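My questions all concern the structure below.
Every protein chain of the complex appears in place save one, which is left out.
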Amino acid sequence: MLRVAVAGASGYIGGELLRLLLGHPEVEVAAATSTRYAGRRVDTAHPNLRGTTDLTFIAPGDLGAYDVLFLATPHRETMDRMGEFLAMAPHVIDLTGDFRLRDQDTYAAYYGVRHSAPELLGTFTTGLPELYREDLREADRVSVPGCMATAAILALYPLADAGLLEGEVTVDARTGSSGSGISAGAANLHAERSGAMRVFAPTRHRHEAEITQATGVPVRMNATGVEAVRGVQILARVRLAGDTGERTVRAAYRERYGHEPFVRVVAQRRGLYRLPEPKILSGSNFCDVGFAVAEDAPQALVVGALDNLVKGGAGNAVQSMNIRYGWPEQTGLGFTGLHPN
Amino acid sequence: MLRVAVAGASGYIGGELLRLLLGHPEVEVAAATSTRYAGRRVDTAHPNLRGTTDLTFIAPGDLGAYDVLFLATPHRETMDRMGEFLAMAPHVIDLTGDFRLRDQDTYAAYYGVRHSAPELLGTFTTGLPELYREDLREADRVSVPGCMATAAILALYPLADAGLLEGEVTVDARTGSSGSGISAGAANLHAERSGAMRVFAPTRHRHEAEITQATGVPVRMNATGVEAVRGVQILARVRLAGDTGERTVRAAYRERYGHEPFVRVVAQRRGLYRLPEPKILSGSNFCDVGFAVAEDAPQALVVGALDNLVKGGAGNAVQSMNIRYGWPEQTGLGFTGLHPN
Amino acid sequence: MLRVAVAGASGYIGGELLRLLLGHPEVEVAAATSTRYAGRRVDTAHPNLRGTTDLTFIAPGDLGAYDVLFLATPHRETMDRMGEFLAMAPHVIDLTGDFRLRDQDTYAAYYGVRHSAPELLGTFTTGLPELYREDLREADRVSVPGCMATAAILALYPLADAGLLEGEVTVDARTGSSGSGISAGAANLHAERSGAMRVFAPTRHRHEAEITQATGVPVRMNATGVEAVRGVQILARVRLAGDTGERTVRAAYRERYGHEPFVRVVAQRRGLYRLPEPKILSGSNFCDVGFAVAEDAPQALVVGALDNLVKGGAGNAVQSMNIRYGWPEQTGLGFTGLHPN
Partner (left out) sequence: MLRVAVAGASGYIGGELLRLLLGHPEVEVAAATSTRYAGRRVDTAHPNLRGTTDLTFIAPGDLGAYDVLFLATPHRETMDRMGEFLAMAPHVIDLTGDFRLRDQDTYAAYYGVRHSAPELLGTFTTGLPELYREDLREADRVSVPGCMATAAILALYPLADAGLLEGEVTVDARTGSSGSGISAGAANLHAERSGAMRVFAPTRHRHEAEITQATGVPVRMNATGVEAVRGVQILARVRLAGDTGERTVRAAYRERYGHEPFVRVVAQRRGLYRLPEPKILSGSNFCDVGFAVAEDAPQALVVGALDNLVKGGAGNAVQSMNIRYGWPEQTGLGFTGLHPN
């Protein structure tokens, strides 16, 4: 059994890591840190884990040495402490935003601050198995991409990679409230957030840079908070190269994802769930991707959906770990999602 | 035009008072206070009032003299400052919990602190027109009852008053999130509160004492937060005296509320809305009350529903004001509610 | 008092017309038809109207003569019966989709059937006061635009009219469930529709044609059902002409809507409600419009929001009637909307 630890384990991403790792047959959760909950039971913060674990949070300063260290610590603080974290475990999987972009100028442009450990930026492999599986087999440092970025990258990649896209892509992202985290403030009060359609990033959402970095496609992205706790959906409008039709598009998706365990191509002509819908993905590690090609113009609407805390975070991290150790990729990630939900 | 002011106007009850008073043809809103928003436009805190008013919040210390002063200030702080408030206006309408109970020992038992102005407790008239209309015609000091208490009192009163109840009544209350106010903390984060059925007061909810005070009936009450922003519903189980049947029960409600402008008796045998449902009451000043009498025992389930911010707060306050000044009771309270909603 | 009638009054749009007309001081609701509910009280279908009216539905065949006839009848059936309707009242206001497009070929292309009364298509004035106020003063036949189209037209018009737009506009629309109507089937079952992000029209939504007809701008539109009962929000990505900056954009909106009673320009730099949000518009006749101009390119995101049953339907109809009879436009439309909600 590998000994793993989660730093920043009392937040939503940390809790999801614990849920997945506690159910993973190949690892033992040796430690979970929380500044606020140190000394208290893990199920105080994560009531879904009652009966599953007797683990107690430790203070961040009490971390020791582990085989794998997962980081769900606050943004910015993580880059400051990365040297420290790297000394604790040979294998570090970072779920924060700090090491997602490889270029420090792009980081500064999107995050508004200078990166405090720019020399490490290029040393992380992106924790997105569908694009970087081979690299992940030997990667000791992994940076898991953002939740909306993951949905957009997986939805766009087959077309981008096949050279079927032209010009700038616009991405419209919708997200549930758990993406704001457990320390969200008054803006996420139920009375204000319930039933909302809150355009919180009308231009220049940070995930733009990640999508472009992974797909090579120039992107414009906006984001809206809608009524959901979990779930991200992205809609991307793309221009198709030449006379690309639906058949070519479908073939590109099938070819790319036909053997992927966690990407499903959903583009049906009828039914209630004919395009990707996050509602049925809660708790699962699936990213559903789909498309609709315009009949009268070389354009398509591309759709991606996932659970932001699983395939958009903790699930990608665990899948990356599974790859690194040669375990079946689905290990610990077998939950299918619920319908209805 | 009467000059009215609202103290504590940036919260949810304060905002609802402003909405109703700004649309009231007989009054002018002369001042609205907010510690946090002083100097900023009222529509900063209450975006629904954009285009309706150019009013700016003032600091609490800048209050002057008015014809009517509405208090939506914090609990406890209000009793400490009541002397001050009473000097500012000949007519004070308090929407906090501080002057709802007339007995200081009961107050201490339910609120856990001693009352700081016990000599004033008996000087307030309860702002519930259906029970205290005659008193309200001349009342200079009004205390509006709690939202759940209002629903329960109005639902139980016809039976209590007709002597049809026996023994202790149990009240099961369900409430939306706006009842927790704008300064609610992490407990009301959308991700935690959405879709919840949170039993936050399994025994001894404070409103018990108000219900007993108004109806004379001993009450046991629990309360659960359910998914809604606005809306309170209470279910009360009662034992009926002697051989009281459905006909007698219905007659008691009809007689009591047949001429009330804001209480509707809803007890139908079919349809989706056969018993009171808060969903269609948002924004309206109605309290719907209904009942179902058991066929095999002298028991009934009594149901009440209202919008906690309107009939459960600001609407009752405005209706009480209308009575005091001899205006038609519906003045400024004409909104019917929406269906669907 | 004008005598008005509503045909198709048991549906959601019909119910909203009744709500607004029953509260309108200048008209009397003389008749409301329903095939299904004929002979039953109006408040059976619309429980929010309990206590407001004793009106009973009549069968469609029992309609007589009225001053104004509102049509909330089924699509397609309305065009077949329009001759009949026009004979019943000198002033007909149609809320269906049948007479929104002026060109019969466009109608056929978007609706998939041939129009059955093409000779009447050009005789209707669009019931959108902000664009057609002068025409509406004398219009005897009015066709109210679609809910999503209304939001998009009002959001785009100031830029289109000022010549600030270039090329094709893409519109991303989000809508609540009430837009599917009361006769929606299993697709709108709560368990399936709750919390959904259902892309039901990935390409070629019908409202495209209406938006282009009103603004002259070529449009690509998709639509998604999200969690809400009422409410439509549209996001439009536009390319700006030349070196149009934020100041010019803001000026265009201010100039166009500075004196409109029901359009508010919402484009703020901070706050929870800095861009249009339908959540606070339920029941109100406001359409909020806003924008965010990109800093690094001649592009903008334009946002519009409204209550689909009010400004996206019944409210526009009543506002159009008010204009026709010279009454203040806000008559009967004074409800501000709720916060929180």
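A, B and C label the chains in the order they appear, each numbered from 1.
Criterion: a contact is a pair of C-beta atoms (placed from the backbone, for glycine too) under 8 Å apart; a residue touches a chain by one contact, two chains touch by 3 or more.
Everything numeric in this text was worked out from a predicted model, so none of it was measured.
Student: Sort through B:Met88, B:Ala117, B:Ala241 or B:Ala292 and give me the one touching the missing partner chain.
Tutor: Per the contact definition at the top, the residue touching the missing chain is B:Ala292.
Student: Hey, which of B:Arg174, B:His207 or B:Arg264 is the one touching the hidden chain?
Tutor: B:Arg174
Student: Of the residues B:Arg41, B:Arg133, B:Arg220 or B:Arg250, which one touches the chain left out of the display?
Tutor: With B:Arg41, B:Arg133, B:Arg220 or B:Arg250 as choices, the missing chain is touched by B:Arg220.
Student: Determine which one of B:Arg141, B:Arg206 or B:Lys279 touches the chain that has been left out.
Tutor: Answering carefully, the residue with contact to the hidden chain is B:Lys279.
Student: Considering the whole complex rather than only what is displayed, give the residues of chain C touching the chain that is not shown.
Tutor: The missing chain touches chain C at positions 12, 176-178, 180, 182-184, 186, 188-195, 227, 229.
Student: Which parts of chain B are in contact with the chain that was left out?
Tutor: Touch with the absent chain occurs at residues 170, 172, 174, 186-187, 191-192, 194-199, 202-204, 220, 222, 224, 226-228, 231, 233, 235, 237, 272, 275, 277-279, 292-297, 299, 301, 303, 305, 340-341.
Student: Even though one chain is hidden, which residues of chain A still touch it in the full complex?
Tutor: 12, 15, 19, 22-23, 44, 46-52, 178, 229-230, 264, 266, 271-273, 277, 280, 282-284, 286, 288, 334-341
As a working rule, only the chains that are shown with their structure count from here on.
Student: Could you tell me which chain's Cα centre is nearest to the average position of every protein Cα atom shown?
Tutor: Nearest to the common C-alpha centre lies chain C.
Student: How many angstrom lie between the CA centroids of chain A and chain C, rounded to a whole number?
Tutor: So the centre of chain A lies 38 Å away from the centre of chain C.
Student: Averaging over Cα atoms per chain, report the distance between chain A and chain B in Å.
Tutor: Result: the chain centres lie 45 Å from each other.
Student: When the C-alpha atoms of chain B and chain C are each averaged to a single point, how far apart are the two points in Å?
Tutor: Centre separation, chain B to chain C: 35 Å.
Student: Give me the residues of chain B that touch two or more other chains.
Tutor: 12, 178, 229
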